[in-house]
Every structure is written in structure tokens, then in C-alpha cells.
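Working notes, structure below.
Omission of a single protein chain aside, the complex is shown with its protein chains in their original locations.
Each chain gets a letter, A and B, in the order it is written, and its residues are counted from 1.
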Amino acid sequence: MAKVPVRFTLNDAEVALFVDPGANLLDVLRRGAGDLTPKHGCGQGTCGACTVRIGGEVHLACLTLAEAAEGQRIETTGGLANGAELHPLQRAFMDGFAAQCGFCTAGMLMAAKTLLDRSPNPSRDEVAEAISGNLCRCTGYEPIIDAILTAAAQMQGRAVG
Amino acid sequence: MTSIEFRKDLFANERDDTLNEIGKPTIRQDILGHVTGRTPFYDDHLFDGLLHMRAVRSPHHHARIRSLDTAAAERMPGVRRVVKPGDVPNNLNTLLSLIGFGKDDEPLLSGQKVSYKGEPVCAVIADTEAQARAAVAAVRVDWEVLPHVLDVEEALAPGAPSVNPTYPNNTFDYHERYDHQKLRFGDVQAGFAQADHIIEAEYQMSPIEQAPIETCGAIAAPEQNDRYVCHTNTQALFFSLGTTAKLLNLASSRLHFIGGTAGGGFGGKVDSIVEPMAVLGAVLTGRPVKFAWDRPEEMQVGAPRGAERWRIKDGVRRDGRIVAREFTGFFDSGAYTRLSSYAIIKGVGHLPGPYSIPNVAANVYCVFTNRTPATAMRGFGITGVDFSIEVQMDRVAEAVGMNPIDLRILNAYRDGDMKAHRRVAKNTALIECCQVAAGKAGWAISSESTAASSLVGGGEGARGTIPETVTDQEGLIGARRAGRVTDTAPARTGTGRVAAGHAGVAIVAAPPQREDMQIAADRIGHRMGSGPGAVPPPVAPRPSGPVPARPAASAGPVPPRGSITPPPGFAPPQAPPTPPSVPVPYPTYAAPPPAPPQPPAPASAAPYAPDQPFSRGVKRPGASPFLSGTRRR
Partner (left out) sequence: MQTVETHPTLAGAAAAMRERSRYIAGGTLVMRAMNYGATGIETLLRSGDAALREIRHDSGGIRIGAGVTMAEVIASRELDFLAPVARVIGGPAIRNMATVGGNLFAAHPYGDFTVALLALDAQVIWADGHREGIEPFLAGRSGTRGLVAAVQVPRPATGEFRFHKVSRVKPKGVSVMSIAGWLPMAAGRVGAARLAFGAMGPTPLRAKAAEAALRGVTLDADGIAPAVRVAAEGLAPADDALASAWYRREVAPVHLKRLLLAERRV
């Protein structure tokens, strides 16, 4: 079966590659585009480890038909830092022990960034809702919610309490 | 933010407060990789030409395999190889054989019969995962469905289906003698007789799946110099390497295992199944092969924390003092042993919980059922019985009309108390934990409880001594299935007594590890001697002493002696019955935790002469050839 061409931007870089028809975007990002930050946890939309942003909104790469990414703007945690300068969310996750095994972290950060883009000053409940599609088995979520709130405060220039 | 309160007022003189790291916040050393997504998990190693392996699994709890037809699957597009049981060079293993504990009982791929739903019978290797899935669907297995048993106590009944051919009685063999692990400390029947209340209850735990976000998986590939590299998310790298070497009969020096990062494990990534499968695939195809469980497989065949059932019987005085505690425990091991046998050794060493109770007895069974094999998960062997014990403590408090925290402080062990597994308690802190918890919760406790301390009163009088202990030999291997034993609780009547002994006299530290690092029977656990510092020489096995008469109630035919082989260094304690006052050198009622309870036989007198090069994993009496850290010369 012939492969089909797909083009999209990945973290502001133009990507053009050939994919198997029917392939999912997660495989294409990982094996095709070499961005290993989204993870495969379930392949069924349950865990959120493959969460990426498409057009600024969170999507699950494992359930996204690769061809549907044509012409889209895709962001992953691979593009979150600005060079060597970490995003405030990354810094807050580090300082706040918001990752243990690290497998859910990349997806969790995409969900968190999407929340803060839309709602710079979220409540604790809003944070919990925003990461409700991202499962974590290590932390019990509280350090993650704390870290997102800390990052939000930092990005607002507020004192962190 | 989570806050930690350091109670430096407690045990101040036992602690060195000059530590630089302990008690201070720190940043994980691997966290930068996590937040940038750059931490390399096993599946982040990309291989050109990677092949995908998937297993054909049993849809039945218990079935015989009449035939396996893979012809159609082999012709499917992209299929490189169908891997069958005969392709596994050494297709029978038990995880703890690496430390010489238990018999090989589990095939990597099952050719004769399956004993749990999801048990693998063969595997397909194909160019893509989709092709491998399609070929798996095309494999035809002719199943003869067998009756199954899913409940631990039903599995003990004489007529129950026999789950595991290696252990046909559905119980793990402890000390090559009993169908359960025994703990005997004092005389529980005498304790019950002194009690004002008897409180009995049963507790049941369900299996719990670890459910890591990253499922179990491994990628293996041929490497230069005739080696195989294996990227794996195992939690036990050298354990997985040793298991792979054994199953595949490969020298461990030909295996290059790379691990270290697991996307969550919680005990669920120690069973070393995906590694030998992936390496076998790489051996058979000469290509990189990935074997990973998908999410339903992780849930169905990923070994969980096993189910446990506990019955606890307490004898309690009116004042709340617990004078006897008896346990009957059942671990649901599932179809194979994995780590359940060890969980029980650990759990029995923990009984009766953090309390000083003068009379304790336990019978704990590792039972095979047609359920998914159980394995490690966070404190396994301890958490289930601890839950039971603490609920039981609340019941006891209710029965005697006492504040449950006061009851715990009254019975709490203290420094210097003799524990049921014959070690002296030290660094105990239950009393202080109870006091702080009561304070935090605003829960009033008595002035005696407030004044109590783990440092005061421990080891006083009988608290610090090993009491005279009643023993029995009920529950010999096979007797239950033959219908000669029905009760699972510790025997009501003892058939022997072990004299009391005091800690300072009877317990002698194990000799230091020998220079060649070979595990030797005489450095495992502790010995009881007749005087201070005395280490008695090993006693020769007594293969066929007369079996002591049983109490009439449980009298039955004597089991055939051929089925029972006491290990060397093991002496049946009451053959003939020992007068109560004479110390017996080798009590058998308590396994010596944490070392394996079946010490391998000491090396034979003849000089050791290897018949194969060292690295191929030689057979040597009493030593596992695959044991990491054991030097073999």
C-alpha cells in the first residue's frame, strides 16, 4: 500500500513525511518525525500520555488519524522550553516534585499549558478538570495541581504562596 | 503544598541531626528529563527494521491444548516467525529459582495446558503490530476446556481441579514438608483459655493491578560479538537478565540489558516475561523485536497484588491485653508461584503486627487457583494482613469497650520485646505514632497512654523472652488433598514442645558472609544454641524418624514417607517427642526471615568440577547457576 504525504508544523518547524494510510498521529510523531515526547500508554484514549496540542487545543495523538493532521499546527512538550530556558510549568513541575516516573508528564504539561493559555488564573477545581484526561499513577495528582497553580502565579507575576 | 513535620523531640538521642540531605527538600536527579520529555524510556530507542511480537492467549481459565495450528498465521502478510513452546530452550522456570527458592513451575509459552485466562501459548512476530495482531487472530487452538477453581479454599478441597502440575495439591511446598508456612510462638490454646473475650473475624482482599501508565515491554536486538541488547522497563534488571539467560539457555555474558527507567512499576514490572520473549524473538529472527503488552493485556495478564483471605482469632483479657492471636491466611497465588511464596515468608515474619502478644500461631497457605498469577506490589505480603490486623484491633476495642488508640498503645511492642519470629524489637515507635495521631485528630487518650513510651517497659520479664512453644506437624504436603487433614487453622492440640529460651542466650548472630560469596546453609538466618555465643554444628538430616502420634480427632493414615524429604540441616523437632525442658537445637516453626527458608544443600565434599564454562550457567549442587552476585569458580 502506497504511503501518503502529510505536512504539518511541529513546534514551529515544518514537517513533511510519508505515512501509512490509517496510521495514528502518535506513531507518526514518534517514529516519523522523531519527537519522542508524547508517550503511548493505552492506545484507546484513556490515559492521556499522548496528549498533544493541535491548533492550540489538546488532542490525543493515539486517536488522531495522521492524515487529519494535514496543515495543522502541532505542539508537543518537545517544544515547550525556549531553548535552554524552561517554561514556568516545567520549572514548577521540577521544583514541586510533580513527576515521579515521568511517563505522564509530557502529556500533563500539554493539558496544563492549554488551561493557562485560556485561563491564566485558574481555580484548583479548574486545574483538576483540565488534567482530568491525564492519568498519573505515581503522584496522587496533588503535587501536579500545586505545580500548575504555582506556574500560573509566576506567569502572572504574582507572589507564589 | 504538602508539608512534613519533623518531630525532633521524639527519640532525640537516637538520631544524628548533622545529616546534610535527610529531612531537606531536594530535586530529583532525573526530573529535568521528565519535564522536557527527554527521559529515554525503553520504547524511545528506535531501531530500523523493528519487528513486533504478539502473544496468542488462552480465552479459558483452565484448558488442555489438544492442538495448535499456526499454518494460516504463518502465511499471513508480514509474518516472520511463529514462536512455539518448543522454541524456548528451557521452557520451565520459577522467578525465585534465582535465589534457590521453589520449584520451576511456569512455562514461558505453554504447550500442554493453560491454567489462567490470558496464558500465552505461542507468539507471532511480524513487520507491523497490525500484521502481528491479524496473524494472532488466525492461530487456531483446539482447546479441551477443564474445570477451573477460582477460590483459595475451594482449591484446597480434595476434589478440586489441580491447577499447577508442579504443585498438584494446589499449595506451595514449604520446607519440603508442609502445605503452608507455620508460625508458632508460645501456646495460643493456653492463651485463649486465659482470655475473657474471644474475637474472631475474616478479612478478604481483592487483587489489585499496579496499572503503570507505561505497560510492560521490551525491545531486543542482535548486537555485535554474538550478544543481544535488551531495552526494558523492568524494575529488576539483573533478575530479568538472569531469568532470560535461564529460559533461553544463553550465557548471561551474551545479554546486554539496559534499563533503569520505568514508566511506573509499583511491583508489576519484576516478573521478567517480556524480556525473554523479546530476546527469543531477536534470536529467532536476527532482527530487533519488540514485545509489549497493550492496555487490556496489562490489566488481564499483568500480575496483580494477589488476593488474600485472613481469619484472625484473638484472646483478650478484660483490661484489653491481647494474650493470644491466631492467624489462618490464604494467599491467592493464581496459576503459578511468581512471588507469592516469598510474600508469605515476609508476611509471617511480620505477624502478629506491631504488638507484643505472648502467644501467636499462624498457618498461611500459598494457594494455586486458575486466576492470573500474583506478584509484587508495594509492601505485598504485609499490607493485606496489616489491614486485617488493624480492623481486628478496632473490633477488639469494641469488644472490651476501650478507646481503640488506648488499646493499641497498651498492646504496642516496645524496644526490647521479643517478637514472634524470635527477634528482639528495636527502634519501635508505634506508641509515639499513636500519641501524635491522637493529638492531631483531637482524639482523647488516657493518661497512661499519654505517659507511655516505646523506650520504657519493653523486654521486661516475659516480654523479652521466647516462651515455651507448642508445635505440631499437621498439614504435611499432600495430606489435605488426600482428605487426611481438613482444618486449615493451626492445630488445636500440639504434638511437641520447644523449651523456652531467652533472647540474649539463644540467639546468635549469623556468621559473616564467606569470602567466595557462595550462599551456604550455615550463614542463613540464626541458630539457637545451648549457651551464649554457641553455634551448634549442622545436624544431619533425619530422613525417616517415626511420625509422632496425632491427636485422635485428626488421626489418619500416615503419609508415604517418600513424599517428604526434609532438607539438610532440618530436623523434625519431635521425633521422638522431646521433654519440655530440654532445648531442641533446630526449631522448624519459624522461617528465618529475610533469608530464603530453604537453604540450598551445602556443596558436596567432592571438589567442584565444572562441565561447562562458567558463563553458561553451570549446575552446581545447591547453587543457582543464574544467581547474580554469586561467584562461581
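Quick note on the criterion: a contact is a pair of C-beta atoms (placed from the backbone, for glycine too) under 8 Å apart; a residue touches a chain by one contact, two chains touch by 3 or more.
This structure is a prediction, so every number in the text was calculated from the model and none was measured.
Participant: Name every shown chain in contact with the chain that has been left out of the document.
Facilitator: Result: the unshown chain touches A, B.
Participant: Which candidate, A:5, A:21, A:34 or A:120, sits in contact with the chain we can't see?
Facilitator: In the complete complex, the chain left out is touched by residue A:21.
Participant: Taking the full complex into account, find the residue in A:5, A:45, A:120 or A:140 that is in contact with the omitted chain.
Facilitator: A:45
Participant: Of B:71, B:137, B:193 or B:444, which sits in contact with the chain we cannot see?
Facilitator: Touching the chain that is not displayed is residue B:137.
Participant: Check the options A:59, A:87 or A:137 and report the residue that touches the missing chain.
Facilitator: Checking each option in A:59, A:87 or A:137, the one touching the absent chain turns out to be A:59.
Participant: Could you list which residues of subunit A touch the chain missing from the display?
Facilitator: 1, 4, 20-22, 24, 43-45, 48, 51, 57-60, 62-65, 67-68, 111, 114, 128-134
Participant: Name, in rising order, the residues on subunit B that touch the hidden chain in the full complex.
Facilitator: Looking at subunit B, the ones touching the missing chain are residues 129-130, 133-134, 137, 294, 296, 299.
As a convention for this text, only the chains that are shown with their structure count from here on.
Participant: In whole angstrom, what separates the CA-based centres of subunit A and subunit B?
Facilitator: For subunit A versus subunit B, the centre distance works out to 39 Å.
Participant: Of all residues in subunit B, which touch subunit A in the complex?
Facilitator: Contact set of subunit B toward subunit A: 1-2, 27-28, 30-41, 43-44, 46, 210-215, 261-266, 294-295.
Participant: Of all residues in subunit A, which touch subunit B in the complex?
Facilitator: Going through subunit A, the ones touching subunit B are 31, 34, 36-44, 46-47, 49, 76-78, 80-81, 86, 89-91, 93-97, 99-106, 109, 135-138, 142-143, 146.
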